[in-house]
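Note that this complex is displayed minus one protein chain, with the remaining chains in position.
First chain written, first letter: the chains are A and B, and each begins at residue 1.
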Amino acid sequence: MTWDVFNIMGIAAFAISGAIVAMEEKYDILGALVLGFVTAFGGGIIRNLLIGLPVHMLWKQEALITTALIAILLAYVSPDRWINNYKKWIDFFDAIGLSAFSIQGALYAVQAHHPLIAVIAATVLTGIGGGIIRDVLAGRKPLVFRGEIYAIWAMVIGLLIGLKVVHQGWELYALFVAIVVLRTMSFYFGWHLPLRVLAEDKSQTTNIPAKG
Amino acid sequence: MTWDVFNIMGIAAFAISGAIVAMEEKYDILGALVLGFVTAFGGGIIRNLLIGLPVHMLWKQEALITTALIAILLAYVSPDRWINNYKKWIDFFDAIGLSAFSIQGALYAVQAHHPLIAVIAATVLTGIGGGIIRDVLAGRKPLVFRGEIYAIWAMVIGLLIGLKVVHQGWELYALFVAIVVLRTMSFYFGWHLPLRVLAEDKSQTTNIPAKG
Partner (left out) sequence: MTWDVFNIMGIAAFAISGAIVAMEEKYDILGALVLGFVTAFGGGIIRNLLIGLPVHMLWKQEALITTALIAILLAYVSPDRWINNYKKWIDFFDAIGLSAFSIQGALYAVQAHHPLIAVIAATVLTGIGGGIIRDVLAGRKPLVFRGEIYAIWAMVIGLLIGLKVVHQGWELYALFVAIVVLRTMSFYFGWHLPLRVLAEDKSQTTNIPAKG
C-alpha cells in the first residue's frame, strides 16, 4: 500500500518531466503523451525485456497508467508559472520515483534468479531507462549521462538487494528513505560523477560555445 | 484479400519514405535498407512487444518483406524527378497504410483481451512507431510530434474498435475509408493538433531561425 503511494508519486513526476520536455521541443499534445508515457514506463519495459518478464505486464498497472495520463494532460494545460513551480517539486518526486522503481526492479531481478550484474543492470535501467528514451525522442543527448549523480543511487540499491544485504520489509523502507535523501542531496549540492574528457575535446571546449 | 492489397500499398509507402529520408541524410544503400525496413515494420514490432505477441511473427509476412525490399531498391535508383513524383503519391499511400495497419493493430490488441488504453496504445504505435524509429535513426526529431494531424486518426480507430463500436467486416471497411479520407484532408488542409509552447520558447522563436 505504502509502495503504491510512492509509485504513484514517481510515475506522476516521470510523466510530467516527459510532458515538459515535449513542450520545450514544441511537440504537440500527442508528443507530450508519448514522451510522458515512455518516461514513466520505458524503464520498466526495458527491464522486463532484459530479465525475461512479459512486457505486457505493463497494462495491468491501471492506476499508474491513469495517473500518468492525468499528469500529462494537466501539465499540458497548466499556465507557464505553474510549470516553473512543478519543476521544483519534480526533482523531489523524481527522487521518490527513482528510489521506489529501482527497489522494485532489483526485487524482480533477484526473484528471477539472475546473477548480480543482471540485478544491478535491471535496477539501473528501471530507474534511468525512461529518461533516456525521452531524451532520444526529443533529439537530445541523454541528460543522465552528464547531469548530477543519479544512476549511482540505483546501482547502490541493486548492489545491496542483489547481495541480499537488504531484503526484509523495514530494511527496504530504510533503503528507500536513504536513497531519496541522497538523491535530493546530489542535486541540491550539485554532486557529479568523475568525468573523463579527451584532449581533443578540451581544446574544442575553449573554442566552441556549449551546445544542446 | 482486399486487406492484403491495402497492406502492400501501405508497406510500400512506409518503406519508400524510409529510403527517401536515408537519401536526404546521405546514407548509403545499407542505410536506405535499414531505414526502409524499420519504417515499414518497426511499428508492428513495437506493438507485438507491448501486447505480448511474438516479435518474430514478422518473418511470416514474406509478401510484405519482398514488397518493402523492392520498393526501397527502386526508390534508391530512381531519378530525382521521379522521387519528387513519389512524394505526392506517398502521402496518399501512407494514409492507406496508416489506416490499414492501425485497424490491424487494434484487432490484435482486442483479441489479446487487453484493456482499452492498451488497445489505443497498440493502435497508435502500429501506425506511428516505424516513422519515429526512422526519424531517430536519421538524427531528426520525430516528425509525427510536430506535423499535421496523423496519430489522432489511429487513436479514433483504437477507440472505436476497442469499445467494439466497430467490429464487423463492412464496418471495418467503412472505418478504413473514413480514416483514409480524414488523413488525406489533414495534410491537404494542413490541420494541426493544439500546440502548447512554453514562454521561454516563444522568445527563442523570434530570435532563432527555425531548424530541422
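Heads up, the rule we're going with is that a contact is a pair of C-beta atoms (placed from the backbone, for glycine too) under 8 Å apart; a residue touches a chain by one contact, two chains touch by 3 or more.
Bear in mind the structure is a predicted one, so any value in this text is a computation, not a measurement.
Note that of A:Ile117, A:Val165 or A:Val181, the residue touching the chain absent from this view is A:Ile117. When you scan B:Leu50, B:Ala71, B:Ile90 or B:Ala138 for touch with the missing chain, the hit is B:Ala138. Within the entire complex, the positions of chain A that touch the omitted partner chain are 49-52, 112, 114-115, 117-118, 121, 132, 136, 139-142, 144-146, 151-152, 192-201, 212.
Counting the whole complex, the residues of chain B in touch with the unshown chain are 20, 22-32, 34-35, 37, 45, 49, 54-56, 58-59, 62, 65, 69, 76-77, 80, 83, 136-139.
Here is the rule we use: only the chains that are shown with their structure count from here on.
A rotation of 120 degrees, rounded to the nearest 5, superposes the Cα atoms of chain A on chain B.
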